[in-house]
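A single protein chain has been omitted from the complex, and every remaining protein chain is retained in its original position.
Chain IDs A and B follow the sequence of writing; residue 1 opens each chain.
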Amino acid sequence: MRRSSDDRKFRLSTGAFAALVLLIVIGIGFELTRQSMLSITKFGLKFWTTSTWDPVSGDFGALPFIWGTLYSAILALLIATPIALGIAIFISELSPRVLRQPLAYLTELLAAIPSIVYGLWGIFVLVPIVRKVEIAMGAKPALGVGMLSAALILAVMVIPFSSSVAREILKNVPSTQREAAYALGATRWEAIKVAIGFGKSGIIGAVMLGFGRALGETIAVTMVIGNSPQISASLFKPQYTMAAVIANEFTEAADELYLHALIEIGLLLFIITVAVNMISRLLIWSMKRRVTAPIIAPILEEAVA
Amino acid sequence: MTANLRRRKLFSHFFEILCGLAVVIALIPLAMILFYVIKEGAGALNWDFFTKMPKPVGETGGGMANAIVGTLILISIGALFAVPVGGICGVHLAEYPSTKFSSVVRFAADVLNGVPSIVVGIFAYGLLVMPVKRFSAIAGGVALGLLMIPIVVRTTEELLRLVPGGLREGALALGARRSRAVFGVIVPAALPGILTGILVAIARVAGETAPLLFTALGNRFWSTSLTQPISSLTMQVYAYANSPYDDWHRQAWAGAFLLVMIILTLSIAARLAVRRLERMNRP
Partner (left out) sequence: MITLVLEPEPKAATSQAATSMNDDTKISVRDFDFFYGAAKVLHGISLDIPARKVTALIGPSGCGKSTFIRSINRMNDIIPEARASGTIAIDGRDVYRGDTDVVELRRRVGMVFQKSNPFPKSIYDNVAYGLRIGGMRNKRQLDDIIERSLTRAALWHEVKDRLQASALALSGGQQQRLCIARALAVDPEILLMDEPASALDPIATSKIEELIYELKDNYTIVIVTHNMQQAARVSDRTAFFMLGRVVEYAETNAIFMNPKEKMTEDYVTGRFG
């Protein structure tokens, strides 16, 4: 009996730490809501649909930041996804075996570079280049900072994430699928398309993971986007994202309402990124499950017969 | 060869080349960033950088001694918080992998992993800054620790699961209590891998800036106090980059170079450790 009470003590005490992790996540949602109550009660749903951001008069509307966040993240996805997929396909299907590890490592290196270093490079190298391009294109305004630079830098930051997950997915596609395609007279690319088709949901999950990352990125974006709360479809106008405005104005927030408004933006960011992450993990999990299913069915049949 | 076949083969080669191009395109920014960081940063790195404090606004010279120490202190606080919490949580998940509770916790850790670091910063602010109305190293350290937890949980759980079950049975059969068996036998067996996971977690948070902006706040002066604002390499680089002074820009690059070196070293160390572990565990 001593054994089982030891076991129970062990289980409970380790479980307490596990529960702590759970509590932290719940706590984040809870705290964010609590600390944005003033803003939630004062503005309600209008907060998400108005564009005035006036700390002086205490009138806050977060639409420009939502716009900037979504716009920059979607643009980044459009640029990054084909490249990330191309890399995943190249490394897992096309490259000679010796190159695989080094290439994989190089893409991971991209992921290891901290946001501040991206931002530094962004300000001093990327923005001047973009400015020259904008001037050459006759764009107005041609500041260099703006949506285009933000989208580009986000794309580079997102590529390694989506690519490594996509690579994992492709690795998990059973080789028998490609063999079936080859045996029917498929070219290499057609066989790859079959593999991608099999891993479709997982690959979408990989892309969404990158999207979630882009939504929450702060420092690199704020250093190149211009930080101007305007809603514009123009790639060249400076704009603002949710994460950036929090980073820039949090310590300036003189009164409680201002602070709560910023925290409410943080709450929305939390909800969106958690939702995107959950969906993407669901997609990836459902695809991993599909890999094992066809193996199980015939075995089950044998057992039954 | 029919026309159809010829076309399909052309397509195949075309798309294969595109994929290769994708790799090249992705490597360009990597090369550029490393190039600039090394070019601008390595040159600006000097003894002063490591030993001197930041000069007042407008004056040239000085260094980031306080920022370097600040980073070390913040990471240490973070690890002090994340390793026990994340590690023991991982132990629980590895020992009771199929309970509903464990699935929920695992899911929570995944969620935490995806939370933007600035949101975690807000949480740490609400918890540790607002009640005492002051910014502190502890608040910043805890924010970093929160970011480290999911990585520590996942690596600990995975590595403990890899330890052969026979080890636990053997220990228990010899009369050891569960806690003894786990912490005395299994964890040590998985320790190298767990330490690697911690290295990876540290590499991840060493480069964080956003959550520190309103927890540790930053500090122009020398401070090692846990209850005062403290500087970090990342925040200092951020501040200098946003300034109009060339000398500060130079130092910002130096700081970036140092950061990249630290993170690269940690990542390579972790990778080598993983490879050695894999080789050891292969029969």
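In this section, contacts are C-beta pairs under 8 Å (C-beta built on N, C-alpha and C of every residue); 3 or more make two chains touch, one makes a residue touch a chain.
Just so you know, these numbers come straight off a predicted model, no measurement behind them.
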item	value
Among the chains presented, those that the missing one touches	A, B
Touch criterion as defined above, residue of A:L23, A:M37 or A:L184 at the omitted chain	A:L184
Hidden partner chain, residues of chain A it touches	97, 174, 176-187, 190, 194, 197-198, 290, 293-295, 297-299, 301-302, 304-305
Touch residues of chain B, complete complex, unshown partner	1, 4-5, 8-9
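Operating definition for what follows: only the chains that are shown with their structure count from here on.
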item	value
Mean-CA-position distance for chain B and chain A (Å)	17
In the complex, chain B residues that touch chain A	8-9, 11-12, 15-16, 18-23, 25-27, 29-30, 32-33, 36-37, 40, 84-86, 88-89, 91-93, 95-96, 101-102, 104-105, 108-120, 122-123, 125-127, 130, 146, 149, 153, 177-179, 182, 203, 206-210, 213-214, 217, 234, 237-238, 241-242, 249, 252-253, 256, 259-260, 263-264, 267, 271
Chain A to chain B touching residues, read off their complex	3, 6-7, 9-11, 13-15, 17-22, 24-28, 31-32, 34-35, 82-87, 89-91, 94, 103, 105-110, 112-121, 123-125, 156, 159-160, 163, 187-190, 192, 212, 215-219, 223, 243, 246-247, 250-251, 263, 266, 269-270, 273-274, 276-278, 281
